[in-house]
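Only one protein chain is missing; all other protein chains are in place.
This part shows subunit A:
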Amino acid sequence: MTVIDLVSYEDALATYDPVMGLEVHVELGTKTKMFCACATALGAAPNSQTCPVCLGLPGALPVVNAVGVESAVRIGLALNCEIATWCRFARKNYFYPDMPKNFQTSQYDEPIAFNGYLDVQLEDGEIFRVEIERAHMEEDTGKSTHVGGATGRIHGASYSLLDYNRAGIPLIEIVTKPITGAGAAPPRSPVPTSRNCAN
């Protein structure tokens, strides 16, 4: 095994161009969850907005939220994406106590929206184009509160509280393509735009 010496920050910046991609999770404002009829309103008592589907009880099955799909299409169009005429959900299998089924119902190789872009106007008037790889539908997990540890993480906690009100809240995950060429110019901020476009 070869050991690679760490390059200093200054040398790294001098040698390489930073290339980054963003993965943005957008929470939809639908009245009900992505795969069941439970309410999504904030502030309810823990685990009061749950049912066999979003608790992942044995036997329960998902039914997709039509408004959630419509919102995903709207976001896809806003991002100048191609919209799939046929797509499907896939299971992302991993274990975590706040994941009711121990898989997240998401989209994998067949997202609902793909190949788009977003033109962002910068302070100096320049338009910067961010290429969009895809936007796909998925469900959120429940919320864990780890109590008793120093870090608030599960390791070291003496016990954890689980609230499944969040489990199944519709999310749209937007993934950009690698963003290149931004590093050459001096830092500039985008012009602020509306944050509440997703319903």
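We take it that a contact is a pair of C-beta atoms (placed from the backbone, for glycine too) under 8 Å apart; a residue touches a chain by one contact, two chains touch by 3 or more; residues count from 1.
Here, contacts and distances are computed from a predicted model.
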{"item": "Omitted chain (choose from \"Glutamyl-tRNA(Gln) amidotransferase subunit A\", \"Phenylacetic acid degradation protein\", \"Acyl-CoA dehydrogenase\" or \"Phosphate transport system permease protein PstA\") - UniProt protein name", "value": "\"Glutamyl-tRNA(Gln) amidotransferase subunit A\""}
{"item": "Hidden-chain contact residue, picked from the options A:K33, A:K101 or A:R166", "value": "A:K101"}
{"item": "Option from A:M20, A:V63 or A:L77 whose C-beta touches the chain left out", "value": "A:V63"}
{"item": "Residue touching the undisplayed chain, where the options are A:N93, A:Q121 or A:T180", "value": "A:N93"}
{"item": "Interface residues of subunit A (partner: the chain not displayed)", "value": "52, 55-64, 91, 93, 95, 97, 100-103, 154-155, 160, 162"}
